[in-house]
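With one protein chain held back, the other chains of the complex are shown just where they sit.
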Amino acid sequence: MHRYIIKRLLMLIPVLLGVAFIIFAIMSVAEGDPVYQVAGPDATEEQLEALREEMGLNGSLIERYFRYIGNLLKGDLGVSYVTKLDVMQLYLQRLPNTLRLASIAMLVAVALSVPLGIVAAVNQNSWKDTLAMILALLGLSMPNFWLGLLLMLLFSLKLGWLPSGGAEGFTSVILPAVTVGVGLAALLTRTTRSSMLDVLRQDYLRTARAKGVSERKVVYVHALRNALIPIITIFGVQFSNVLGGSVLAETVFAWPGVGRLVVDAIDQRDIPTVTGALIMTTMLVTIVNLLVDIIYAYVDPRIKAQYTK
Amino acid sequence: MADNAERVSKLYKKRSSLGMAWRQLRRNKGAIIGMILLIFIIAGALLAPIVYDYNTDVIGMNVRDRMQWPSAEHICGTDDLGRDIFARIVYGARYSLAVGLVAVLIALVIGTVLGAAAGYIGGAFENVVMRICDIFSSIPSVLMAIAVVSSLGKSTINLMIAVGIASTAPFVRVARAAVLVVKDEEYIEAARAIGQPDWKIVAVHIIPNCLSQIIVQATLRVGSAIISAAQLSFLGLGVPAPAPEWGSMLSAGRLFIRDYSYMTLFPGIAIMITVLSLNLLGDGLRDALDPKLKR
Amino acid sequence: MENKGKEEITDREILNIENLRVRFETEDGIVYAVNGVNLKLGYRKTLGLVGETGAGKTTTALAMLRLVPDPPGVVECDRLEIDGQDVRGMSINRLEDVRGKDISMIFQDPMTALNPVLTVGEQIAESIEIHEHLHKDEALKKAGDMLELVGIPRARLGEYPHQFSGGMKQRVVIAIALACNPKLLIADEPTTALDVTIQAQVLELMTELKEKYNTSMIMITHDLGIVAEVCDEVAVMYAGKIVEQGSLEEVFGETLHPYTEGLFNSLPNIKNRTAWLKPIHGLMPDPTDLPPGCAFAPRCNYATEECSASCPALKNMGGTHFVACSAYERDPDFLLERRRKNG
Partner (left out) sequence: MKKKSLCLFVILSVLLALVGCSKGSSSGSSAAAPAETEAAAPVIESAGTVTSTGSVKSAEVDETTNYKDTVIIGIANDVNNLDPQGSNTDANMMVFYLTHERLVNIDPDTNEVIPALAESWTVSEDGCVYDFTLAADATFTDGTPCTAEDVKFTYDRAKDSSFAMQKVADVVSVEAVDPTHVRITLSKPNQDWLTLMAHGGMSILSKAACEKDPVKGPYLGSGMFSLEEWIPGSHCSFVRYDGYRKGPAPTRRIDLKLYKEASTRLIALQTGEIDVCIDPSTTDLQRIAEDPKLDLIQTPNVVMLYMPMQMEKPGLDNVHVRKALAHAMDKDSIVFAAYDGLATIHNNYINRGQFGLNPDIHVYEYDLEKAAAELELSGYKPGDLTFHIMVDNEAKKTAALIFQNSCAQIGINIVLEEMETAALKGKLNDAALDYELALYQFTDDLGTDYTLRNQHGSTMQEDGTLKKNGSNRCNMKDEKFNEMLDAALVETDVEQRRQDYYEIENYLDEICPIVPICTSYINIGAKKGLVGAIWKPDAKHDFRLIALPE
């Protein structure tokens, strides 16, 4: 098991380097010379040249990339063109908010989807199943920022129950978390249902029933534990979507998270911030996926055994 | 005797794959609803230029008629520049569908070719392609698309490219997996034995065999591509104004959501219905074409 | 008073089923899986339920435990008693007490019958925990005993099913089924999925344990050899009906039904190794579309037009021997080819 984890960690390194390179390369072809955003209206040619040097804009793409990675390893993501602040610091300021939003959104999604998926699967083809599936389909088809707007319209503008923006107090997280959570819940409901249906067909549940295990325990202990395996996988994959989806929710609800940082930085053409935040976020996603794989191995003894050998 | 044989053959026919797929699809009410809705939407998109004049009805403004609530004259109301929202939504279908389709087409072509090649060639090439695929899929697709658009600049084409690139990885996976399954079948061996070139084997024998999975994947992806495009437009990174793209209409309506909620309501419903119909159809296709995934 | 009288009557039977009918209502039509089965089984007896795949044997067994999935399954019967208890109207809670304690079942495929994410110890102990209301540790200890009983070292209690071979898994399944010393054990083709060498071992183990615990058993199989070896009574099923029923000697020695004969003919003849096998031609009828008359008629060598017209009922042919074949109604002296040859 340890070897498995170590192997996965080693495999992570080229992926992280690749992720950094792709984002770095994409951001490097951005039009316009960023030096003009930093320089004031009256900058002279010499000042511009000096600034270019200072901003690390000289040299070829590969050169700049390796310089960037070198700095990254030291925890230095460069300095924002706009605020002149350390990008790592900006990122870390926002990260807790994003993690808070993402984790609560995940909780919302799980709380909505797993019971719904189970109910749908256990009552396959009944009205409960149909209703759950229609809800899931609607959730899947609804752009989450639109849902966010509707929720905001209803719960904060019309009813005034919840704040429409900001990140203060617990209530402020509810609407963005529901917004992000619903789309994910839709997907997870479908996964839970099909995974449960798959498991509910299995002979070992009949074995369990035949030995007198109560139906409740059959579903929630015997079936669910097996059904969880694909759900966990989707969960890991979806974490990246939650972070992506939270960009929209953060925009709608003025939630000061990483997504908002990226979007604002793009608007301000603050390339170091965009690059740094994207690279850090992607690395985070990659690491979370690794963690999910490891958890996966723990939940499913078959996989664990495979790697222990 | 004869009876029994007939019955057996009837049973067998029931299970023949294409016929069954169509039967399945036809019986799936959801898929039919999706298909009908989709036909309506596509027809609307195609007919829009006949019914509406782009310059006067869609982008032409009548500032004095701004912000009118839905009425008989403007069934979805007018926006902040006095443009009829219904005309813009109908016309907007052209953008959303075009962006969705082209983006998926980009992803499909690149993804299928790369995936099929990876699966067929194998070895180091496969490894490199799959690792790159891993890298791409670990970048959240919204962020990826944002990065691409913000780097290339805002335009309809760039939006398609961005959404396309961000949804390529799944196609690579599907194509590769399908090829791996088919690759070692005997008829491929046979084709190889009679000296058919590799590209021809892939194009003639392998790709058609994984087509059903790719079609399913593509149908489902068009929906999410439309949402991605709308998201980018919402963030101001999509189709430039004054084009009536649904996402940018939503974004514009957001400023007035408090008093003029219809401005955000209708474009949102348009996106939802379109994506819903694609999902319904995609689900139906998946159930019909891909028995493995059948619930 | 009445209850007491009833108990006395049913005391002799561990199982009593009358007119069991099971159908599955699917989108493709209604599948008539079991169509009026009557079964009685005495204590410590073993019944062989024989028939080809799809005859409704497993469904019949599942119906006894009320494990037929609903929907789409619909189960109807006039009587369903296990050890004198009416299972038909039992509450779910009561039913869960009966399952695993009074009646338990060994399933066909040991590969899929065990939960892959629970240790075998947990799976055996679960049954003990439920029925004997023991603490988890004690249950686990007893599970170890059971494991040893089926010939697996106790140390493997904490292992997962994938760490066991097929035969070992079947032993685990048997251990689960016997953990609470049930009065009736249903074994659904317990050896079909196993290697031939293992088959004998497992079979031996089962008969041994059955003797030890005084368990009644229903052995579902299509292997007449197994029936001959372990059963006291035999019921032959075809298309959801029992077509012939009787003691082992009656059915094997004085075969009455053409289908039973067909089954025997499908076996290789040990005495005459050069003889051709005589398999039953054709397929079992589509259970969604059963013929109105005798379901076996389209495949039957003796069939006349009458056979396709009306459905024969199970009739006593002397002793405990029953058969459902209209040939005997038309001609009381009708003899199957097999018996004509044997004399």
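Just so it is clear, A, B and C label the chains in written order, and each chain counts residues from 1 on its own.
Definition applied: a contact is a pair of C-beta atoms (placed from the backbone, for glycine too) under 8 Å apart; a residue touches a chain by one contact, two chains touch by 3 or more.
This is a predicted model, so every value here is computed, not measured.
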Touched by the hidden chain, restricted to displayed chains: A, B
Sole contact to the chain not displayed, among B:V63, B:A124 or B:A193: B:V63
Per the touch definition above, residue among B:I33, B:L105, B:I121 or B:L211 touching the missing chain: B:I33
Contacts of chain B with the absent chain, listed as residue ranges: 27, 29-30, 33, 55, 59-61, 63-64, 66-70, 80-82, 154, 236, 240-242, 252, 254-262, 265, 269
In chain A, positions touching the absent partner: 32-34, 36-37, 39-45, 47-48, 80, 82-85, 90, 93-94, 126-127, 130-131, 134-135, 138, 156-157, 160, 163-168, 253-254, 256, 260-261, 264, 266-270
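Here is the rule we use: only the chains that are shown with their structure count from here on.
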Top chain pair, ranked by number of contacting C-beta pairs: A-B
Inter-chain centre distance, chain A versus chain B - centres from mean C-alpha coordinates, in Å: 22
Where chain B touches two or more other chains at once, by residue number: none
Touching residues on chain A, where the partner in the complex is chain C: 125, 202-215, 222, 225-226, 299-302, 305
Contacting residues of chain B [partner chain A, same complex]: 30, 131-132, 134-143, 146-148, 150-153, 223, 227, 230-231, 234-237, 247, 250, 254, 257-258, 261, 264-265, 268, 271-273, 275-276, 279-280, 283, 295
Sites on chain C touched by chain A in the complex: 62, 65, 67, 71, 92-93, 96-101, 104-105, 107, 109, 112-118, 123, 126-127, 130-131, 160, 162-163, 173, 176-177, 179-180
